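Heads up, one of the protein chains got dropped from this complex, but the rest are sitting where they should.
Then we have subunit A:
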Amino acid sequence: MDAFYASVDLLRYPELRGQPLVIGGSNAQQPVVLVDGSRCFSRLRDYVGRGVITTATYEARALGVASAMGIMKVARLAPEAILLPVDFAAYRHYSRLFKAAVARIVPAIEDRGIDEIYLDLSALAEDSRSLAQRIKEAVRQATGLSCSIAVAANKLLAKIGSDLDKPDGLTLLAADDLAQRIWPLPVRKINGIGPKASARLAELGIHAIRQLAHADTALLQRHFGRGYGVWLSEAAHGIDDRPLLTSAEPKSISRETTFERDLHVRDDRETLSGVLIALCRHVAEDLRRKSYRGRTIGVKLRFADFQTVTRDLTLAAATADAHDILRAARECLRRVPLERKLRLLGVRVSTLATRADEDDPSEPRQGELDLTKR
């Protein structure tokens, strides 16, 4: 989907169309409705905090804004851009709409998150271009939003290709397009080469995918380890044989949050406690919505110095109850010395079971003592 969060917000606030728009604020950036019925929006220049942007419209991207940048930093690039709070409920709604629309045309779908899917077109007789056109039209009718599609031999190339002609693009990549269309791109365009790997590749003088394709695999292995070295080389040659994962069962369900400022357990006890309760409630809601229960409850803490620790606890029985999760999370926290300030807190539930897996009446069941507090 093209600039998904921002595009969803533009459906709601059509008057912002054509303006640079950035999503990533909190409730403080909620638009205010004025007496004349018009809306007053927050501008980036007024932002103070440490949030990160999730999406920018193409108008904002033209000013140098990219997703995952700090909002304060973005504000220097585009002080007049509009800042809107994230509204996951709305994005999830449109996400379901577009996936359902696509599923009516192509049954083999791999869900890659809120705004991205992989489709297997090989079982369909129809010509790829007209099929892709039909999918784009179905998405537009269902949501009013545009998407960019690439048709390629595998997931790796499809992912790179979908980026070549945004927004509202349609890219067909044939096998002999590799050298001409993929190789000139910077290595960062390969999904799986992040900022750290690309910086290290740059140190080796490798900037474009072409250079990576021509690099000696042994050299790459020396610098990046055996597995990743081989993968880098194969990816540069457009090789990827991962199958389509049509029914990905989640391994865990989690929520985490980075604080506006670093918090200390002693001085900010109430704030932290509130955050923890909210995280547990959200995880419990996620579990219930997806019809899962989990036995292992874990917490994740990131300290001000970015050191990250996790602790977890396995319960006797799976739960989707916010109180159970909170109790277990508190128990996990007791096992972490909390002298340093925290910048992030997360709660995760794993060892998931669907409801059908539980409560087998043919299995023995241990009786419980009636423990009540005095």
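Observations on the model:
We adopt the following convention: contacts are C-beta pairs under 8 Å (C-beta built on N, C-alpha and C of every residue); 3 or more make two chains touch, one makes a residue touch a chain; residues count from 1.
Methods note: contacts and distances are computed from a predicted model.
Of the names listed as "Nitrite reductase small subunit NirD", "Beta sliding clamp", "Ion-translocating oxidoreductase complex subunit C" or "ABC transporter permease", the one that matches the UniProt record for the absent chain is "Beta sliding clamp".
Contact with the omitted chain, checked across A:Ala125, A:Ala175 or A:Leu369, is made by A:Leu369. Contact with the chain not shown here comes from a single listed residue; of A:Lys166, A:His237 or A:Arg327, that residue is A:Arg327. Touching the chain that is not shown, out of A:Gln133, A:Thr217, A:Thr314 or A:Thr354: A:Thr314 (per the contact rule at the top). Counting the whole complex, the residues of subunit A in touch with the unshown chain are 309, 313-316, 324, 327-328, 330-331, 334, 336-337, 363-374.
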